[in-house]
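Here the complex is missing a single protein chain, while all its other protein chains stay put.
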Amino acid sequence: MKRLLILSTALGALALPAVAQPQITVMGWGGAYTNSQVQAYHKPFTARTGVSVISVDADNPATPIKAQVEAGNVSVDVASVEIADAVRLCDEGLVIPIDASTLPPAPDGTPAPQDFIEGTLSDCMIPTDVFATAIAYDTTKFPNGAPATIADFFDTAKFPGKRGIKKGAKTTLEMALMADGVPASEVYALLETREGQDRAFAKLDTIKADAVFWEAGAQPPQLLADGEVVMTMAWNGRIFNAAVAEGKPFAIMWDGQVFEWEGWVIPKGAPNPEAAMEFVKFSTSTEPLSDAAEWISYGPPRKSSAPLVGTFKGDGKTEMAPHLPTSPENLTNALPSSLDFWADRDTELNERFNAWLAAN
Amino acid sequence: MALPAHASPLERLWRRVFHLLCALILLFLIAPILIVIPLSFNAEPFFTFTEKMLALDPTGYSLRWYDLLMTFGMFAPDAPRDAAWWADMWANSTWLRAAKNSIIIGVFSTLLATFLGTLAALGLSRPEMPFRRAVMAILISPMIVPIIIVATGLFFFYSATGLAGSYLGVILAHATLGIPFVIITVTATLVGFDKSLTRAAASLGASPATTFFKVTLPLILPGVVSGALFAFVTSFDEVVVVLFVAAHDQQTIPRQMWNGIREQISPAILAVATILVVISVALLATVEILRRRSEQLRGVTPG
Partner (left out) sequence: MAEPQTLTTPDGVPLKRALARAQARARRRAFLLVAPLLLFVIVTFLVPIGQMLHRSVYNDSFAANMPRLTAWFATTEPDTPPDDAAWEALALDLRAAAEARTVGVVGTRVNYDLPGTRSLFTATGRKARSFQAPWREALLAADADWADPMLWSTMRQAARSYSPNFFLAALDLTRDARGAIVAVPQDRQVYVALFQRTFTLAALITVLCVLLGFPVAHLLATLPLRWSNLLMILVLLPFWTSLLVRTTSWIVLLQGQGVINNSLVATGLLADDGRLSLIYNQTGTIIAMTHVLLPFTILPLYSVMRPIPPSYVRAARSLGATSWTAFRRVYLPQTLPGIGAGALLVFILAVGYYITPALVGGASGQLISNLIAFHMTDSLNWSLAAALAAILLGLVLILYWLYDRLVGIDNLKLG
């Protein structure tokens, strides 16, 4: 027993981190997206300031943040969340306001609030990128013509096979309505009504038997690769990385895509708020933002970053611009996610979504 | 039990079918555990046997997933493998860190559970113990109460007391979960314990402490160690409490596997699984040896 004790004490001593080394914890979404942030933000930040960055993952960091703050037990300094969630967390006082005018200006001297694209800044979140939820498919599964419209995703007669669906109301309901023939511009007005919601769920009912539900963004490319599904809702950057960096036969169908901004928030009660603020300032300056867009196909929010985005760092040759959600050819039938709609209705619609999911 | 010579052909046939049935069920039990072992040496990122593997072509096999276990999370995984590389691995490899955490948490929670559990088992097996049944029911309940309820309760309790996200919190929780196993195995050993041995020791002038250390402990030690191993495995395999109350510092192997299974189930998970299977074989062998030794010591015939 004594020997065991000595052994364990020795192991314990080895595992303890070196004393008083400054560090912050950043919570991201895992997979290729976190990797892009580690490469473009975390590593350069550590190299510049000596503050090490611990990266942790969550399916959607907004929920653990909320749980941590409400339970009074915050371990995260900076978290990546979608803008609607940021507004919601901000309304509830769970994340701290960040003044955009304290951020570094563009290289040409334009102050930060003007450099960020209009509508991307909110009280508590500094945006890092725009991403799209779109339909991705396995090109080898459709030799007689690939799906071309969002309606095809719901058409299992014409395109047989399992579908991957995001386990949540947001974006899923919008896509269901668009597939049911609702023009993008009318989706949210309709979704505010009971009839519109019924219609969206009725459309989802049509593919429920063929659906595989995913929670983490890394799952859709995995589901496609494993042949569990032939078509899936997915975040465009994850599919881009699987297709370009890993050579998987995946393609994105941009029709009916829903795009949204995401960015950094600092939870109330974060253990290292000053270092967290430094990290946010550094990572949302012009160059790191454009670097990140070379690691994953998500567009930068600063006007000054856009011209700097070049080729994919994973292969050194693929031009990134056509793969970004905001590229004009990808926007022919696209819906900007409504931040006001989801900030208010997230709880209610997810509740209904879960009841729908649990019903047999 | 061999069939008697007068068994009818139908009975003989049934016996065959019965044996086949049992073989299939045992295969159902063991095959899933063994299947991961060859697949973890797959050279391709698939979960099935490739043609090369089936043809036993050496190029179909590789150690790349084991290598990935070391390099994953490293700062500079592709650097030449000199001293700096190994230091980087020791400090930054995600799986290695998880392994260290699993061992620290496992060892300390086991020590705690074994010490308290053995003490309690000694009390519980005394005939004078008051409220024996009720106390036993309480002490065994961590094994019965759904783990999600325990984890939920601990989440609030630890958040309020500041134990959330600390090693101590996870260790205490895992000790609680391991205690029923220690109690069960140690009381089982004490059931066959010959009380006249301690009485003999006492009548020969030994103090209670001497009697305990010289007579009782050596006899129940195999039971204590099996209980400790059960407690260790419980902690080593526990993921739900870690999910709810641990911070990123305390990520254990099962927690890391949980991530891997949910997100990117690469054959690296199978490599971890293989290592864990080897560990469990070793633990099982230890427990079996201990059980036999205990039976010999106590003069109980196995059965």
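Each chain gets a letter, A and B, in the order it is written, and its residues are counted from 1.
The working rule: a residue touches a chain if its C-beta (ideal position, glycine included) is under 8 Å from a C-beta of that chain, and two chains touch if they have at least 3 such contacts.
This one's a predicted model, so the numbers in the text were calculated from it and none came from an experiment.
Residue B:21 is the one among B:21, B:63 or B:200 that touches the chain not shown. Listed residues A:226, A:246 or A:274: the one in touch with the omitted chain is A:226. Among B:187, B:211, B:251 or B:294, only B:187 touches the chain that is left out of the view. Checked against the full complex, the candidates A:91, A:246, A:274 or A:319 give a single residue touching the omitted chain, namely A:91. The set of chain A residues touching the chain not shown comprises 63-64, 66-67, 70, 88, 90-93, 160, 162, 167, 201, 211-213, 226-228, 343-345, 347-348, 350-352, 354-360. Where chain B meets the missing chain, the touching residues are 1, 11, 14, 18-19, 21-22, 25-26, 28-30, 32-33, 35-36, 39, 46-49, 116-117, 119-120, 122-124, 126, 128-130, 133, 135-142, 144-150, 152-158, 160, 172-173, 175-176, 179, 181, 184-185, 187-188, 226, 230, 233, 236-237, 239-240, 244, 254, 257-258, 261-262, 265, 269-270, 272-273, 276-277, 280-281, 283-284, 287-288, 291, 302-303.
The rule is simple: only the chains that are shown with their structure count from here on.
In whole angstrom, the spacing between the mean C-alpha positions of chain A and chain B is 37. Of all residues in chain A, only 4-5, 7-8, 11-12, 14-15, 17, 25, 30-31, 54, 56-57, 71-73, 75, 215-216, 218-219, 222, 226 touch chain B in the complex they form. Considering their complex, residues 47, 97, 100-101, 103-104, 107-108, 111, 155-156, 158-160, 162, 164-165, 247-249, 259, 262-265 of chain B touch chain A.
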